[in-house]
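Heads up, one of the protein chains got dropped from this complex, but the rest are sitting where they should.
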Amino acid sequence: MDILNVQLQDGALAAAFFVAVFVPALAGILLGMFFRSNRVANVVASLCIVSCISGASTYFLWNAGIDLSYTLPLPSAAGQYMLSIDQLSATMISFSSVIFMLIVVHVVKSTSDSGCKYSALLNTLFLACFSCMAADTALVLLLSWEMVTLVTFLLSKNGDNEKARWLFFVIAHIGGMMLICAFVYISSVAGTQILSQWRDLGPSLGDMTSTALVLMIVLGFGSKLGLIPFHAWMPNLYASAPIHTTALLSTVCSNVAILVLMESIFTYIGVSPSMSWAAFAIIALAAATALWGAMESLVQKEPKKILAYSSMENMALVVLCMALGAVYIGESPVMAKLVLIAAMLHTMNHAVFKSLMLMTIDTVEDCTGEKNIGNMGGLSKTLPVLSVVAIVGVLSMAAIPPTNGFVSEWLMIQSIMGADLESKAMSLLMPLALAAVGICGMMMAASYARLYGFVFLGRPRSEGMKKPRPMKKGTVFPMAVLALLCLAMGFFATVFMDVLTSGIESATGIPSGPGYRSVMSGELLPLLLGVTVTAVLVLLLWAFRKEKRKARKTRTWGCGEKLDSNMQYSSIGFSQPLVKVFHPFYGDTSVVKESGDKDNKTLVMEFSEPFVKYLYRPVAAIVSVLSERIGRIQTGNIQTYFGYMLATLVVALLAVRLL
Amino acid sequence: MDQILTSNLIDIFAVCMLLSSVLAMASVRMRPLIRLFILQSVFLTAFEFTVAYSQNEPEIYVMAAMTFGIKVLLIPKMLQYIMARIKVDDEMALSVGIPGSMLLSAALIIFSYFVSEPLIITLDTAERNSLVLSFSIMLIGMLMMATRRKAISEVVGLLMAENGLFLGAIALSNGMPFIVELGAFFDVLIAMIIIGIFAFRINKSFDSVDTTLLRRLKEE
Amino acid sequence: MNYAEVAIMLMQAAALILVSPLVAGIIRKFKALMQNRVGASVFQPYRDLLKLFRKETVVSENASFLFRAIPLVCMTSMVLLAAMTPFVYSGVAAPYADVIAMVYIFTMFRFAMVLGGLEGGSAFGGMGSSREAMMSVLIEPALLISIMTLSAMTGAGFDITDISSSIIGEGAAAISPALLLAGTSFLITMVAENTRVPFDNPDTHLELTMVHEGMLLEYSGKGLAFMEMASMLRLTIFMALFGTLFFPWGTAVTLAPLELATSVVTIAIKMLVIAFGIALLESTIAKMRVFRMPNMLTASFALSLMAMISLYVL
Partner (left out) sequence: MIATIMVLVPLLAGVLCLLPLGTKGLFRISIAGALASLATVVYCCISPITGTVIDTSIWYIDSLSAFFLLISGFVSFVTLLYSKDYLRTEWEEGRLNAKEMRWFYLTMFVFVSTILLTFAVRSAALTWIGIGATTLVSAFLVGMYKDESATEAAWKYILLCSVGITLALFGIALLYAASSGVIPGDGSLDWPALVANAADLNPVFMKFAAIFFIIGLGTKAGLAPLHNWLPDAHSQAPSPVSGMMSGVLLNCAMYGIMRFYTVSEIVNPGFASNVLLFFGISSLLVAAAFILISKDFKRMLAYSSVENMGLIAIGLGIGTPLALFGAMFQVLAHSICKPLIFFCAGNITQIYKTRTMSLIRGVTEKMRFTGFATVAAGLAIAGAPPFPLFVGELLIISGAIGAGMYVLAGLLALILVFVFAGLVLNIFPMLSGTTDREVSEPVSLLRKGSLALLIVAALFFGLFMPEMVRDVFDGMVLILSGGTI
């Protein structure tokens, strides 16, 4: 590597890298805007893949010791355009670029008529995410964060889903406004706009304000990650938006949000013991979000909505770990480092298995035309390849040992329990956090079992399921790669943990002690566990392989009855016991619907989304009543307008005279 | 005529102007309204004439002549021509009854005394106490626009407010620089012409000049 | 990772696998005696398993590729767990001593069973899986927290060997409220996890009551044998865990032959006592209604949570 440094001056290589990232995407955008044919759409998408590949090489370039920073000569009205990449953002950038690339490959392969506009917007989204992660001035961070929201809004156009898109855009903008106020305040106190110069501004900001700022930043990013008050947009948008937008939104955009959230809390503001009550508040909020997400995902009728609530739950767990990190950093920094590693690793794992599952569900809907999980089922016989890929995704989501989901959940529990804190109140936190993670983990496992069981197993419940269209050739490739990635990250998790450890050490300033290994109490390495599980499985398979007679195929046992398709258990039936257990939270009502002739009635369980009912609707009602009342001042009669002018003049003169 | 007489005359003319605008508020018909406006403009000209004489400022003479020419002769002629063409009925629709507008005018006069009190202390021109009167004439003019429903009465309200303004300008600093006065006059004149044109249009499309009919543009 | 310990670990795994059908037989024998009937011989489970191994596998037409994999996955997870549980000798080879991994392997077993239930597409399998999912949401956290209480109590991190050896080391002082609460919660979880009487009747095939049996309904031949063996093994592992973690006195801490002998005797007595307890429970209490179960399970979850909180509060 040193030959490289000698010949090419550092700056030139960095500039070459940034050109490799930005130029193909920009070319793609221009092409996409002016042409409309499908061929051009593929060209634009491949340009996007080129910039994703150069994005993926970020970590290796960083490792080679090249200082990746660049300042655009042309400044903007509100500051400079500066990019610089440190180790943690390099890891996240290259990882997210790989995920982005796989999703774009799926776009090219699956949708035939996606059109140039869509691919052009994909390029813009990649650039926005890249510059958000690599931002070095508050302006670039805020601008690219809002651009990510804007492009996701434009990308989510699918038929007439205006309401869902609007709700997403407004909530994300509320979050954006919070971030603007927070970062503008910090840059006014820090005196400089350059983010890399912001180091532990907590003391200079003062205790109260730094806590308030941390809360604002968490809620600002929370609007995109789906923390409790802001999660109302997720299920509708996930269900109605095109699948690749949802995949990008839940994976790449969440990676961006988590990375910048981590850097803002731990690097820019720095955590001080005075922030403990704020950390408690965030832990409570994250735990509530995780529990709510887990509970809601059990009763959803559309697979995409199940995945929406699962994203919400996973991201809530990550925010929970970060808040725990903030609590631990005071007493046991080593354990705080492990919690943060667990959080970042879980974000990366979540990106992998969520995009895999979203692609699978999209292929299911594409091939069978069915949207409701109630009439799905039996796909494993008709689409075996898809169900193999799906089972890997489901296993890693449900945190079953050999896969990557297990590794990050295992790390999380270790770090939650590991810290030895003096103050009793704080250590009370650990059992509660453990209980939350435990319950959410198991509920999500039940929900994923329901998802897989009622989509792939059992008998087909509708015509579309019996004879699905064959999968488009080539769409399996990105899914297979993601499945392998799930398993690889399960087996070789230590590689990723090493990279993340040094990244977090540099970002959070925790003294760089020995690697993560000393931090983890047990020596059980994920690799060892994975290998043992597979070894025992293969051993058993081999030991009992010889079959005396060929297996006989018969009908499923139905006590002699000939079972037809709707004598199976239904998906809502599966979660009905759990709904009965958690009834007070669900607020579910069972409604008897008469359809057509008198005698056949159907019992339908309806779930009210309490946040929408008790929070969003009253706010909307108040706003419309208020604006109705203000609306009355425009009466249309010119006399009243003169009256307003006279009144204003009189009031103003009075004010001058008295003040 | 020595100093005391001129200052008394100035105050008398200013008070008469206020009186005429209060009477205008009390009038019920359109024709007397215009006659009162002419009366007020005459008093304004006389006021300017005496000020010009006492301060022997040549410019104010020209201003007096122009006020007389435009405000006493030309604009009333125009208003009557419009009234004749539109054949508007003489009834003046009041949205606030006579007693109500009287009370409001009195309140406005007291209010302008209270408000302009700091101004008067610092003023040094002879006609400073007519500043209060100019304030009240302006406010009453605006009150008329706010409470009368007929388009013509609104225009007259505006003109009376402008008379108050010119009175104020002279009271403040013996009149503004000449080109400003000139500009103001022309501005008033053109405004009247354009308002007249649009009054014709309103009458043609609504076949009445009652502005309450102009109610279509509002937030449903 | 010294090889003596690995050898001991494999021997213990083999011992556990061989002993588990015997334990099941003994429980059935106790129940028979309590209901004053003679009952099948203690070794009857062995004969059943051998018979199943020889029988022909019948596969439903809706079954997918998972049908063959699930029995194997269940058996693998239980064999792995058998290796990781201290049975006679409390030391488990270093890398495999992780407690949290054990809990997650339990989840792996249960996840496979639930998917297996949904496989055939029959109402019984669906009902079994749905009830199993409901129960697992409440059992799993209780199990996790009770074991975590031990690791927090002894401060030994997540290494199972350290936990049992430090409790043995503390002797009588270890009997603290935390240990008692965690122990009771663990017992309730054991009975619930292995679907014994108050939660589900293992001996009957009456459709409405089956939770565990419902999921096995579709399997036959070698698959059914694996799953039956895995369930029996699970019960024995739970007993071994209780014996060596919550009531560890008597388990061998070093590899001295005398200690190993005494620990064999003590673990045998402990398992007999637990077996008798289960048999007593099954013949005296009737099966609980399905929707009364959550109260019992939340009680166990609350117990384990209080156990851990008591550690910090007292």
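Here the chain labels run A, B and C in written order, and each chain numbers its own residues starting at 1.
Criterion: contacts are C-beta pairs under 8 Å (C-beta built on N, C-alpha and C of every residue); 3 or more make two chains touch, one makes a residue touch a chain.
If you're wondering where the values come from, they're calculated on a predicted model, not measured in any experiment.
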Problem - Contact list for the unshown chain, restricted to visible chains - result: A, B
Practice task
Among A:Val50, A:Met147 or A:Ile194, single out the residue that touches the unshown chain.
Solution key: A:Met147
Completion exercise
Given A:Ala78, A:Val385 or A:Leu539, the correct residue touching the omitted chain is A:Ala78
Handout entry: Which residue of A:Ala15, A:Ala64 or A:Val170 touches the chain not shown here
Key = A:Val170
Practice task
Could you list which residues of subunit A touch the chain missing from the display?
Solution key: 33, 74-78, 139, 142-143, 146-147, 150, 154, 157, 159-160, 162, 165-166, 169-170, 173-174, 177-178, 180-181, 184-185, 187-188, 623-624, 626-628, 630-631, 633-634, 638, 640-642, 644-645, 647-649, 652-653, 656
Handout entry: subunit B residues that touch the omitted chain in the full complex
Key = 118-119, 122-123, 138, 142, 145, 151, 154-155, 158, 161-162, 165, 168-169, 172-173, 176-180, 183-184, 187, 190-191, 194-195, 198, 201-202, 205-206, 211, 214, 216-217, 219-220
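Please note the rule applied: only the chains that are shown with their structure count from here on.
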Practice task
Name the shape of the chain contact graph, picking from line, ring, star, complete and other.
Solution key: line
Practice task
Just give me the whole-number Å value for how far the CA centre of subunit B lies from that of subunit C.
Solution key: 101
Completion exercise
Residue ranges of subunit C touching at least 2 other chains are none
Problem - Interface hub residues of subunit A, defined as touching at least two other chains - result: none
Problem - Touching residues (chain side subunit A, partner subunit B) in the complex - result: 631-632, 634-640, 642-643, 645-646, 649-650, 653-654, 656-657
Exercise for the section: Sort out for me which residues of subunit B touch subunit A in the complex. Expected result: 95, 111, 114-115, 117-118, 139, 142-143, 145-149, 154, 211-212, 214-219
Problem - Interface residues, subunit C side, partner subunit A - complex - result: 53-54, 56-62, 64-66, 72-73, 75-77, 79-80, 94-101, 104-105, 107-108, 111, 114-115, 118-127, 129-131, 133-134, 136-138, 140-141, 144-145, 148, 151-152, 155, 157-159, 207, 217-218, 221-222, 226, 290-291, 294, 301, 305, 308-309, 312-313
